[in-house]
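Please read the structure below before turning to the comments.
A single protein chain has been omitted; all remaining protein chains appear in their positions.
Naming follows writing order (A, B and C), and every chain is counted from residue 1.
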Amino acid sequence: MSTSTDQEDTLAMLCDSLARYLDDQHSLPQRLHALAQADSAPPPFWQGLANELGLLGVALAEAQGGLGGGMAAHAAMMETLGGALAAEPYLSTIVIGAGLLQRNPGAQADVLLARAVAGQAVIAFAHTETQGWHDRAEVQATLVPDGDGFRLDGRKSVVQSAPWASHFIVSARSSGSAREQGGLSLVLVPRDTPGVRMRPYATRDGVRAAEIAFDGVRLPMDALLGNEGGALPHIEQALDEGTLAVCAEATGVMRRLMRDTLDYVRQRKQFGVPIASFQVLQHRLADMHMALEQAAALTSSVAELLDDAELGAEQRARAVSSAKVAVAKACKAVGQGAVQLHGGMGMTEELAVGHYVRRATLIEGLFGPASWHLRRVARLQASAS
Amino acid sequence: MSTSTDQEDTLAMLCDSLARYLDDQHSLPQRLHALAQADSAPPPFWQGLANELGLLGVALAEAQGGLGGGMAAHAAMMETLGGALAAEPYLSTIVIGAGLLQRNPGAQADVLLARAVAGQAVIAFAHTETQGWHDRAEVQATLVPDGDGFRLDGRKSVVQSAPWASHFIVSARSSGSAREQGGLSLVLVPRDTPGVRMRPYATRDGVRAAEIAFDGVRLPMDALLGNEGGALPHIEQALDEGTLAVCAEATGVMRRLMRDTLDYVRQRKQFGVPIASFQVLQHRLADMHMALEQAAALTSSVAELLDDAELGAEQRARAVSSAKVAVAKACKAVGQGAVQLHGGMGMTEELAVGHYVRRATLIEGLFGPASWHLRRVARLQASAS
Amino acid sequence: MAWKLSPAETAFRDEVRDFLARELTPELRVAGRRCSGIFNDYEDGIAWHRILAKRGWSTPKWPVEHGGTGWSPMQHYIFASEVSTANAPRVAPMGTGMVAPVIIAFGTEAQKRAWLPGIRSGDDYWCQGYSEPQSGSDLASLQCKAVRDGDHYVINGTKIWTTHAQYANKMFCLVRTRSGGKAQQGISFLCFDFKTPGITVRPIISISGDHELNQVFFDDVRVPLDSLLGEEDQGWSVAKYLLQHERGGAWTPMLRERLRRLHTAADTAFAHRDAGDMAAADMALRLAEIECAIDAVEATELQQLRAQARGEPPGIRPSMGKVLGSELRQRITELAVEIAGPQAAIDMPMADCELDDMTVPEEAVFAMSAYLNDRAASIYAGTNEVQRNIIAAQILK
Partner (left out) sequence: MAWKLSPAETAFRDEVRDFLARELTPELRVAGRRCSGIFNDYEDGIAWHRILAKRGWSTPKWPVEHGGTGWSPMQHYIFASEVSTANAPRVAPMGTGMVAPVIIAFGTEAQKRAWLPGIRSGDDYWCQGYSEPQSGSDLASLQCKAVRDGDHYVINGTKIWTTHAQYANKMFCLVRTRSGGKAQQGISFLCFDFKTPGITVRPIISISGDHELNQVFFDDVRVPLDSLLGEEDQGWSVAKYLLQHERGGAWTPMLRERLRRLHTAADTAFAHRDAGDMAAADMALRLAEIECAIDAVEATELQQLRAQARGEPPGIRPSMGKVLGSELRQRITELAVEIAGPQAAIDMPMADCELDDMTVPEEAVFAMSAYLNDRAASIYAGTNEVQRNIIAAQILK
C-alpha cells in the first residue's frame, strides 16, 4: 500500500505535459485528419511522443534507458492517451512489444527495444488467430526448424497496429496441438520479410489492424525470443499487462465520455427544463459515475500490485481479470449511458461522444470480455482453494 | 391458439366465487389466526373449498368426477388462491398428489383420489432430500422387496404440507445409485404407518412443512404407484405441473403486491409530494409491471400448451422452465420493488406486503430457481439441435 | 417456444413459406442478412416491396378496401415470423406503416386516391419530418413553420433524424401553423412532394458508419394547400395517432431470427473447444436466458394479438412492446459482439469481407454494426424513458 511519492509526482508531471501536447496536437479533428492518412505509419503524434516529449521509456527498466516507472507508469500513460483516443501504437509497441523484448533479451531484441523507445520502430504483436476466441494457447501457426533457422507458417487475425508496424512479434507452435499449454514460441519478424502478406483495414475506433498471412517465412536462428516452446508464460504476462493497460486507457476514455455527457444534459432542454433535472437521468449518471470510479480505483490498485516483483502469475492473472471485469462493466454503463443521454446526437459521428463510445466498446472486448475474465477468476479460485 | 370459450367462462365464474369466498373467509388476519392453530390440519378454508364450493375437482379428468379443466383450470385456481396466500395444500394435494394418482391408477390410488377431491384426504409429496439441491433424480431413499410387500428407508426434506397430510406419496430408489435416471419408484404411505417420524415446522410464508424419516417402514404390495423403477417420468411431470401451478400462483401474489404498492406510493408523501411523483419510482413501477405482465402472459400460454395431449416431455420441460424463469425474475422485481417502495413499512409483518413478499420469495426458489431452469433450457436446446 | 397452430394457420404458414421459397431471391436474402440497421436501403427494400405488391402482400395491415389482406392477427404474426426467418429485406415503414394509416384515418377521398396507390405499389417512397434539433422527446415544442400564402403553405425550418431522406420523393411533416398557446396547439400535418424546390438534405453518418439519417432544411418551400392532412392547427392528434401506430407490431419474429444467428455464431466460435472448457457452456446459458426472455415477450405479444382481435384498445401495450423489444434486441446484439470475439473490431463493408485466403467473418462485422445501430433502438420512436413515463402514468392513474 505504499508508493514512492517522488515517482508519483514525476509521473503526474510527465502525464500533464503529455496531456497538453495531445490537446494541442491530437484534438479530435486533428486525429481524424491524421488517421485518414495513416495507412502505413502511425499518425504524427507518435513522433512527438518519442522525440519532442521523450516519453516512450517512462515505464521501462532503467537498464534499458527507461525511468523504471513500471506498470504504474504504463497505466498513467495509457489513461492520458485514452483521454485523447491515442492508445495505439503505445499499447502494441511499448506495453506489449517492449515488455516482451525486455523479458526476452538478446542481440536482436535489445536493438529493437532501443529503436522502439526512440520511436524508430513500431511493433505489432501477431498472436490472435481467427479460430481462437480469447483462448491464449489457441495457436495453430507453426514454427519448424529449417536449415540454420526456422520456417514460420500461419494466419494471424486483427493484429493491432500491424499496418504501422516495422516489426511483428509472432507466436507460433514449435510442438503440440492447438490449445496445448506447452510448445509455443515467439519470433521476431521484420515487416518486409518475404512470405509475409497483410490485409490491412481500419477498426471501429478508427485505428488500423490487419489480417496477416505467414507463408513459408524463413527466419534466422536469432529471430527466436526466449526459449523455444516456453513462450506461453511470456504471452500470458504480455497479454495481462496489455489488459491492464487498456483498463487504464478506459479510465481516460470514460472520463471524457462522462464529462461530455454531464455538459450535454446540463445544457440540453426538453419540456422547458434541462434534461439534467430528470431524476431517472440523474440516477443513471450516478450509476455511470460509480462504475467509472470503481473501475479506475481497481485499475490503479492492480497496476501497483503488478509492480511487486514477488507477485505470482496466478495472483497477477486474478487481479488483472478482476480489473478487466470492472472496466468492461464500466465501459458498457458509461458508453451506453453516454449515447442514451445524448439521444440521437450520441448516435452520430458528429460529436466526440460517438468516437469515444466506439473505443469504449472495443475495450470491453479487447483481451477478452467480462465473461471470459470471470470464468478465469472462477478457475483460479477453484485451483487456489 | 384456440380455447373453448365456454370452458373459459365457467372457469372465470368458479374463480370469481372462489375469490369472493377467500375475501370473506381468508382475509389476512383470518389467515394468520388460522395458521397459528394449523399444526396438524389445514386451515378451515380448505374444507370450504372442498365442501361449500366443491372446487377441488375442476382441473381433474371427467372420469375422476372432475370438470376436465386441466392445467388451465389449475392455473386459474392457483392464481386466485395466490391472491389470498392460500396455495397449500391445493398444490400438494390436488396439482401434484391427484395428478400422480390420476396417472398411476389402482385400487388404493383411486380411493385416495376420490377422498382428496372430497377434502377428506390431504396429500404431501415426499420427494426432495437434503443433499438434492434441485436435482430430480437425486434420491437416496430405498424401497426394497420385503416379504409380500416393501420396506422403505430414507429421509425427506421440506415436505410441503406434510404436517397437514393424511398420506404421503414417497419417491424411493428400487435400484441404481443416487442421480441415476432409472430405478425410481413411488409409494403411497399413510401418515400413521409405523416407522414414519416427522419434524414439523413453519416455512417463511407461514404454512407448514416437515423433515420426514422413514425407518424400516413396511408397506403392502399395492402401496406401489405405477411401475417399479419407472417413476422418474411421472416425477418430472408432477414437478413440472407443480412448477407451472406456482407460476400461476405467483400471478395472484404479484398482482396484490403491485396493487398495494401503487396504492402506497399514491398516498405516501415525502418532501410535500406523493412519492409516486418521483420519476425513478415511476420507472421502477413500470419495470415491475412489465415483469409481472410478461410472467402472467407466458404462464397462461404455457398452461394452455400443457393441455395439449400430444405435447412431448421435452417440449413440456422447455415451456415450463421458460415460464419459471420469467416468474422468478418477476417475483424478484415485484417483491423487492414492493419492499423498497414501501420503505421501512415494507420490512415489517404489519402490512400485507411483508407476507406476500415472503411467499413471492419462496416461489422464486420453489421447484428450482431461475438459474436451474435456464440451465435446463440450455440443455434441452443442445439436445434439440 | 413452438406454439400450437390450428390447421388453417398451418396451411397459411405453408403458403407463406412457398411464396418465400419461390419469390425471395438469393440476392435479396443476402441483403436482408446484411441489414444491420433498422431497415434495408432503398434499392433492396423497394425491390422486395414490389415483389410483395405483386402478390397483394405489400400492405397486409391496411383495411381490405384499400388493399389490405384481411388477415387475422395470428396470420400477421405468422407472416412476420416467416419473413424474418427467410431473411427478407426489411422495408422501411414510413409509407406503409406510418403515413398510410393516418391518410386512411384522416385523409379526404382525394388524398387517399392521390397517395395510397403509390405507397402500395412502391412507386412512392416517403420520409418523416417529426423531430427537430431542439425537439426530440419533447416533440410538441417543434418550431418548423408553415405560413399560408395564397394557394400554398411556405415552409421554413429544419427537421432532423430523417431516415432515408436521401431516397424519398414524398414527405409527411409536422409544422407549426400558429404560435402562442399550448405547445400542442397550432401544429399541422403536411404531406408533400419531397422534390419541391428549397429542400436540402444533409447526411448524418451514424456511429456504425451507416448513412440512414439526415437533416432536412426548408428554405421558403412552397407546397399546395391540399398538402394538409386533417385540420389546420390540429395536427397533434394526427401525430399522436401515428406514434401509437408506429409502436405497434410484433418484435418477436425479428428477435427469434437474431437469436438463431447467435446460436449459429456460437456453434462456430466454440466448435473447437475442449469439453472441459467452459466458454461454450457459459455462452449456452446466456443464450438460454435470451431465449426465455423472448418467450416472455412473445407471450405478451400473442396476448396483445388476441386482445386486438377482440377489438380492445391497445392502451400501454405498444409502449411495453417498445421497451421490452428494443432492450432485448440490444441485449442480443451485445452478445453477438461478444461471440464474434476479436474480429468484431474490424470495420469494413460486409460485401468486402470475403477475400481469397484472408476472408474476414461477415457475421463479426455485422455484429458490431448491429450493436452500434441498436443503441438507437432505445432512443428513436419515443425514448424508452418516455415509454416508461407513459406506462407509469397509466398504472398510477
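Convention: contacts are C-beta pairs under 8 Å (C-beta built on N, C-alpha and C of every residue); 3 or more make two chains touch, one makes a residue touch a chain.
Quick caveat, the model's predicted, so the values are computed rather than measured.
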{"item": "Chains in view touching the one left out", "value": "A, B, C"}
{"item": "Full-complex contact with the absent chain, from C:Ala47, C:Ala281 or C:Ala307", "value": "C:Ala281"}
{"item": "Hidden-chain contact residue, picked from the options B:Pro44, B:Gly68, B:Gly230 or B:Pro369", "value": "B:Pro369"}
{"item": "Candidates B:Gln30, B:Ser277 or B:Gln336 - the one touching the absent chain", "value": "B:Gln336"}
{"item": "Where the unshown chain meets chain B, residue by residue", "value": "128, 130-135, 138, 155, 157-158, 178-179, 197, 199, 201-205, 209, 211, 213, 269-272, 278, 280-281, 332, 336, 339-340, 343-344, 346-350, 354, 357-358, 361-362, 364-366, 369, 371-372, 375, 378-379"}
{"item": "Touch list for chain A against the chain that is not drawn", "value": "1-2, 258, 262, 265-266, 276, 279, 282-283, 285-287, 289-290, 293-295, 297-298, 300-302, 304-305, 308, 315, 318-319, 321-323, 325-326, 373-375, 377-378, 381-382, 385"}
{"item": "Residues belonging to chain C that touch the chain removed from view", "value": "278, 281-282, 285"}
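Everything below uses one rule, namely that only the chains that are shown with their structure count from here on.
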{"item": "Central chain (by mean CA position)", "value": "C"}
{"item": "Separation of chain A from chain C, taking each centre as the mean of its C-alpha atoms, in whole Å", "value": "38"}
{"item": "Multi-chain contact sites of chain A, meaning residues that touch two or more partners", "value": "278, 280"}
{"item": "Multi-partner residues of chain C (each touching 2 or more other chains)", "value": "385, 388"}
